[in-house]
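Input: one structure, supplied below.
Chains shown are a subset, placed as in the full complex.
Order of writing sets the chain letters: A, B, C and D. Residues in each chain are counted from 1.
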Amino acid sequence: MEMKMMQAEMGQRDENRRKADHGSWINRRRKWLQSMPNVFSIALMAAGSLPLMAIYVWMVLVSFSDSGLIPKNLTLENWSFLWSELNIDGYIYPSVWTIFLNTLFIATGTSIFEVLFALLAGYVISQTRFPGRTILLQSTLLTHAFPAITGLIAAFYILNTVGLLNTLTGIMILKVLGGIPMSTWIIKGFFDEVPRELTWASQADGCGRLKTFMTVFLPHIWPGVAAISLFAFLSGWGEYVMISVFLFDDSISTLSVVIKSLYNETSSASYGQVMALATFYMLPCVVLYFFSQKALMRMKL
Amino acid sequence: MRVQIEHLYKSFEESKAAVHDFNLRAEDGEFVTMLGPSGCGKSTTMLMIAGIHEVSKGSIYFDDDLMNYVHPKDRNIGMVFQNPALYPNMNVLQNISFPLRNLKVPKKEAEQRAKDAAEIVQMSDFLKRKPRQLSGGQQQRVALARALVKRPRLLLLDEPLSSLDARLRMSLREEIRRIQKSLGITTIMVTHDQEEAMSMSDRIAVMNNGVLQQFGTPDELYNNPVNWFVAQFLGMPAMNRLECHWERPGCSIHVAGTPDVLTLPAELAVSGNIVANQRLLLGFRPHQAKLASNGKGGAKPSLGAKISMIEFTGREKLLHLVAGEQEIKMYADLSDAVSEGDEVRLEVAHFRYLFDAESEQNLMVKEDTHEALAIQEEGRMAVAR
Amino acid sequence: MMLSPFMFNQYVLFTITAMMVVLISFTSMDSALRWEFNGLINFQKALLDPAIGLIVLNTVLFVAVTLFIKVVWGLIIALTTTYYIRSERLGTFFRMIWLLPRVSPGVVEALLWTWIFSSSSYGILNTLMFHLYGWEAVDWLDRYPLLINIALSGVMGSSLSMVVFSSAIQSIDKSYFYVAKVDGANEMTILRKLIIPFLKWPLTFILIWQGLSLFTSYESILLLTDGGPMHRSETWALYAFHTAFFTLDFGYGSAISLFILPIVILVMVISYRLFGFSKLMKSV
Amino acid sequence: EPSGTAAEKGEGGVEIVTIEVMTRDASAPTRVTNFVEAAESLNKKLEEEGSKQRVKVEQIVKSMGEEEFDQHFIFASKSGNTADIYATGYSKVGWMADGDYLLPLEGIDQQKVFENLMPGYWDAVKWDNRIWGVIQDTEARPIFFNKNVLKKLGWTDDQIKSLPQKAENGEFTLAEMAELAQKAVDQKAAGGGLLLTAGGKDLPIIFLNHGTEVYDAQAGKYVLDKAGLTDTFTFLSKAVNNGTMERSFLSTGKDDMLKAMINDDVLFLQAGIWDEAKWRTRGMHNKLGNVTSEYVMDNIGVMVMPTAKKGMKPVTVSNPWVYVVPKKTKHPELVTRLLVEVSSPKLQAEHGVQTSHIPFTKEGQEYDTVKQNAWLNYVGYLTSYSRFMPNHPDQPKFEKILKDATQNIVNGDMSPEQAVSWMEKQMKLNLGDAFK
């Protein structure tokens, strides 16, 4: 009982000696100071992101408006190319859906083959030791650094020789070849992260190479595959220079070329029309992006 | 420095509280351990003491100063984690002198003091190495030196040894204890290794599910656990748990699934609210039983069981027994001639761990302990506003 | 076997391409696409080219400043969204927004920016400035062609560095931050002594990889200002492209583009020495 | 499947031949739309002749830059993917013919429509003494002067009215023009004095009016007229140094120049006659937006660029558009006949009126609609002072050298003499054999 008294007394003494309580100004100030970085960061990001957001929102709005660059009256007219023809300056372009399919062909083709080859190469480079491996990796950098411009002439000769000039396939092949080094590099990083024990376990569990790849590697490198697929798709989807140089027929032109031709100085296409087309052009990218953005955030080197 | 924690709560976003009404008082120079299973809120509590997590409710005082809103860097504490978290880009000396440099201690002096600290943890020969060139134990020692170098008022250790192998763990335990003692720094350590807690601490706080179970000296906890959770958590191999019920309330116990009845030594007989047939848990540690000499049960009350397995531990045998349906472990001398499958009788030499099966509260806790606990509680209440 | 497509790409095709470029650079190949060797004349021309001074300056400015912006802005986004902003959702949201430029095709972006910076008083920026500050219409793209190109490729191009840095920061063990705070480090020290060193590899990678990309890329400038007005936003790679495909002097264009190679190799050697880049490549 | 011509069997055993016609200039679509009517008229003739073939025209208006068009043409030709007829500036005839991309149109000059073609204009489509194309239109690049600014400087209406005649006669010199321009700037009558367009076909005009020769048509080689070049460079250097000309004129956009003129902000501007259409349609006037031809002619005058010395004959440069036929066309004969049809006065006139270009035959110029067009009437006489730059394959290189040298002068990096010797070096390097 006495002990109890003593304890309570001590508590009382503590209380008396204690200086500042939860609500005192010094503690309020401390609290405020500690939340500064958070608040400041949010403010900075909001300030930075809003204009960016605004630009894309503006783009969509203009596409639905009939009054130049400042969106006012809403209308669907600019989007009429979806169901009727795309007619600018009296010139009728091929159906936008044909152009869309052309673009899609290049983009998905690039994506599929680039990922396939990068997977094969990344797997070997990451999982096996062989003479010349380092050199191979270094050469990746060199190819990356090689001025791509003049390669275009070489590419012309090569394409012309194999008869792929003025074909979508030709463009696709060029895109694939150009993208392989970067994709391989990224996917190699994902292969590197696969625990070796897992591959050993699968061997001990009776898997051959292919099965090991499918069951052990694929689930691990999935984000990487998603990331490079997206990148490959985007690069194919957005390609402009090669298409403008190597494709001659309107029937196989792509959205990038059409849009570029629409905003040339000499063209009189309306802003709304071009924006509508541009929005239409961006849409698949955005959709894909929403599906794969988680994968993107896990990208490593 | 004295650390006092009062009615501390922490909830992470909507989910239930990770720490619930936690109270603790570490006296100046004391070594207090927080012990509990994984996920019970030990680290969370530590991080609140360090000021890294915000406190949801409650107060933390260092001596008489409210610390809740003080930035970690102004609390003057040293901290070591399970992962030594040495800055990989700095060498050992730079790592150790880092806290001093943050205090704007001149470079020369900082290095000298860092060297002294390195001396204490016996890492003087490795000052120029980078962390990745050190073994796990060496890294931990550097982390310790880094935590100590600025002579903090409080040392916080969050499972500093759990990633090390047994041998290293053993030797670092001694080292930490030695240093802490010689410097006299109040220290709070987190662990889920009861052996570590027992061998190092002045007092231990056992936690479960975010709630403090018992706070006392290793001895108190080991001998007078307030409930089954504390009892089974301390000691290795764990305490045996026999389900039983009162045969004669307060005096003798019937072990479930067997014909055997055990009588409580007279001095331990329990009184109070006892119901006939009330279900009980009898606890005893593997070394608190022995084989009845003739194998048949002697004068003392004994329990029949069958040996299911024998483990060899070097200096003894660990017998795995089955009594009724219940498993029991006990030590036997190397010389005891028993083999797997034998039927034996064992004498339980200890009846201080007797729990109510419902509440799992210890029925044997001495009155004064209960009282002390109550007082402690009331003291806290008085302090709270 | 499995490497064959990669090897084929890396060795066969690349070698053929490189060989052809080198060969073409020794010809006077023009619009008629004839292989007429003319020795070193193309290289002499390049050295005498009056535009070269400005172009080299532009290139250096473009690469250095763009890279700087990419890295710094990418780092700022990564840091604020993964470290400083406490709400994980909000951080993810901001990161998602900043990935948008990465998914919009170059042509669309060029289109947007052309209209935003349009010289007419109907240009978006001009309209804004007029309403906010009453400014006269400014011909942004003619007045600040290089600046705008740099700013746009820097800010819009920071998506990749942001992604890389964010995942790197997120993979730093939290206890490092805890210890550093307890050790008395303020936010600045944590950034300098802890986060930045942890980002050494990603930083090196971004610097080298993106730096090389910038040296050899031209598409964004081509689409926005086309190097103009009068070379004021022309970079080396774009100049090579222009010479080859606009002036139709393929031989000379190839020769110009080859001048980038020594720079690239120099950068690689330096980074190899300086950052021990080899380690990155050897990573198991 | 390669593009180009496609033939299909129509009803009654009639073979329909598709002819693709392409232009890169969306602002003058008449260059291809005219073919529809031309095809109708050709089909009529074919029917009369009892031919089983009929022509169908596929129009391609692919808006692209000049350079993109060049790439397109080269690579498409090399891989056999061309259209059958291209509309293009005449200056490409040289390199296109030289690169063996074109079908020579032997004897087409004998056709009746071309009887009264403006003198000398066949040269525009000739290379190596063969005809490679058909003229499509013509124009001129005079000096525009702002009457309001002149009035501010105290000029009377009469003085203003007689100015073009004086320039034509060689009485009003470049020096006087520069002086006037400087006065305008000094007295703040206008923001600018003189603006020169920097395009490849425009920049040489100032050189030609200094009497500088750049090309020896006989030998087919470029020449270096040191005296003329030095004079021109001196003129330019002085002009930018005393503020008569903007130092940045080489990089100023054409639209800005046109805006300055229509808004009375510059005294003299060298531009093309077709630029009048832009004032009419592009809303360049700050207050009025689109203006009428009448307004233009009331406020802005046009004259040939004055010469450096009194008495010299002034020069403007023309960049006529032409039709060329790729070598790989499958129907050379039909294509040739189609070109004859499309050159009819009526179609010339339609194009001319719509786009402020001048028809290239007498019949075209005298066609009703042209005659009634005030602007074309006002500027039509300029074509008699027009010359064209050579359509030598190396012309782009030469233009670049000239422009770079001018840039050096304008920047003040070189003295006129240095610039000339720099040009000599460059021409030797770049033009090789084509330099005398």
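Miscellaneous remarks
Rule of thumb we're sticking to: contacts are C-beta pairs under 8 Å (C-beta built on N, C-alpha and C of every residue); 3 or more make two chains touch, one makes a residue touch a chain.
Remember, predicted model here, so these are calculated numbers, not experimental data.
Overall, the file's complete complex carries the labelled protein chains at copy numbers of A x1, B x2, C x1, D x1.
Throughout what follows, only the chains that are shown with their structure count from here on.
Looking at B-C and A-B side by side, the one with more C-beta contacts is B-C. The greatest centre-to-centre distance from chain A, using averaged C-alpha positions, is reached by B. Rounded to whole angstrom, the centroid-to-centroid distance between chain A and chain B, based on C-alpha atoms, equals 51 Å. The mean-CA centres of chain C and chain D are about 38 angstrom from one another, to the nearest whole unit.
Centre-to-centre spacing of chain B and chain D amounts to 94 Å, using the average Cα coordinate of each chain. For chain B, residues that reach two or more other chains under the stated contact definition are 71.
Counting partner chains per residue, chain A has residues 245 touching two or more of them. Every pair of chains in contact is given here: A-B, A-C, A-D, B-C, C-D. Residues 37-38, 40-42, 44-46, 48-49, 52-53, 55-56, 58-59, 68-70, 116-118, 120-121, 123-126, 134, 136-155, 157-158, 177, 180-182, 184, 189, 192, 230, 234, 237-238, 240-241, 245, 255-256, 259-260, 263, 271, 274, 278, 281-282, 285-286, 288-289, 293, 296-301 of chain A are the ones touching chain C in the complex.
Here chain D touches chain A in the complex through residues 2-3, 25-27, 29, 33, 59-65, 68, 71-72, 75-76, 78-79, 81-82, going by the rule given at the top.
In the complex of the two chains, the chain C residues touching chain D come out as 28, 30-34, 38, 41, 44-45, 48-51, 119, 139, 142, 226, 228-230, 232, 242, 245-249.
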